[in-house]
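What follows is a single structure, and I will ask about it in a moment.
Take a look at chain A:
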Amino acid sequence: MSDENTTPAAPKIPAQPGPRKALLEIDNVLLRFGGVVALNGISFDIQEGEILGLIGPNGAGKTTCFNVMTGVYKPTSGAVRFRGERVTGRKPHQISRLGISRTFQNIRLFPEMSALENVMVGTDSRHKTSVPGALFRLYRVRPKPEELPEVTASGGILRTWQQLRRSMAKTFGLSRHILEERAAEDKAMELLRFVGIADRANDEARNLPYGYQRRLEIARALGTEPKLLCLDEPAAGFNPAEKEDLLGLIRRIRDRGVTVLLIEHDMRLVMGVTDRIVVLEFGSKIADGRPEEVSRDPRVIAAYLGEPADAA
Partner candidate 1 sequence: MRRSYSRALGTAALAAVLVAAAGCQDTGSSGDDAASGDCGGKIAIFGAFSGDNAGLVLPSLNGAKLAIKKHNDANADCQIEMVEFDTQGDPAQATPVANQVAGDASFLGVIGGHFSGESDATMPVYEAAGLVMVAPSATRTDLTQKGNKSFFRVVGNDGTQAGAVATYLKSQNAARVFLIDDASAYGAGITAELTKNLGATVAASDKIQERQSQFEATISKIKAANADFVFYGGYTREAAPLVRQMRAAGVQAKFIGPDGLYDPAFPAGASGGAEGSIITCPCLPADKAGGTFTADYQAAYGQAPGSYGAEGFDAAQIFVDAFKDGKKSRAEILEYVKAYDKQGVSKYIKFAENGDVDPSRVVIWSYEIKGTAFEPLQELKLS
Partner candidate 2 sequence: MIDKIRDLDRSRVNALHSVADRWRALPKWQRGLGFVAFVVFLYYLPLLGIPGLTWLRTDSISGGSNWAGVLFTCAVYVLVAIGLNVVIGLAGLLDLGYIGFFAIGAYAVALFGSVNSPVVKWFQAEFDLPATWAVTWAVCAFIALVLALISGVILGWPTLRLRGDYLAIVTLGFGEIIRIVARNAEGVTRGPQGIAAIPGPEGPPSPDNQVFGLIDVKPWYWLAITVVLIMVFAVRRLEHSRVGRSWLAIREDEDAAAVMGVYPFKFKLWAFAIGAALGGFAGFLFASRYAFIDPTQFNVNLSILFVAMVVVGGSGNMVGVSVGAVLLAYLPERFREIADYRWLAFGLAMVLVMILRPQGLIPSRRRARELKDRAAEAEEAPAHV
């Protein structure tokens, strides 16, 4: 594990009010399951750098919308474009590499892997080592000075050995596999610290407390270095204090330059953190605007705000 001070500082990008650029466009998406219309020609877009809330009563099609965006479902008609490129028809892992990542409403971690390994699966998506690379380690990369093996021993055979290793690495380079493993571990550790659960890095995901699991999902999603992070009810089951923490976390994620799409039931949380809100009902969009506008929209009030906001 690397030291605290080697952590690269997260890039800080302020929320840009400047020229608005659509990061993701959802263009007239229609999705039918047999006879049931799950999404009925929905269109909206997400601007780079914003936090967009996607709300609606249960069964309104929020998660379905996520699933279309991340390639789990293919829309019957319409298209999803990410930075101008069509997303529809691509496989989930390709979409992930384009820069869209997500968390799941019902936590879906890899329960038997440690927290660190969970995040490493995410970071792996930016790496190239496959079977030949891991087996033969022939592909060599010239390491940066800080990546060279350290010489720590004060003397004796051990020191000679470490020096030998260092000079070998200098001359022949290090295998990409090893560098990537190290980078993945560092990056994963950094993300665990970022979401605040680094203390349990080596525990299996299944042994983590609920709140940690939610955060771990976010860290894992961030591991894929997304441009757009979709959070599916991240605050479900949280108490007010935890929700407050989460709010801060979401803002900090945005500050890293990641656009956030947030599905949430808790209106207070949504109102407090989002720049804009899209409201769905029965698979159709009924409102789209700034939080205070949306909260005044009579259709929204009728459809959604009128109901008690349960956290189911």
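Rule of thumb we're sticking to: a residue touches a chain if its C-beta (ideal position, glycine included) is under 8 Å from a C-beta of that chain, and two chains touch if they have at least 3 such contacts; residues count from 1.
These made the cut because all candidates are chains of the complex that A comes from, given by their letters.
None of these values were measured; they are calculated from a predicted model.
Although all of 1 or 2 belong to the complex, chain A touches just one of them, candidate 2.
Chain contact summary for the complex, chain A toward candidate 2: residues 70, 72, 91-94, 96-97, 101-102, 104, 108-113, 117, 120-122, 124-127, 129-131, 134-135, 177, 180-181, 184, 204, 206, 220-221, 223-224.
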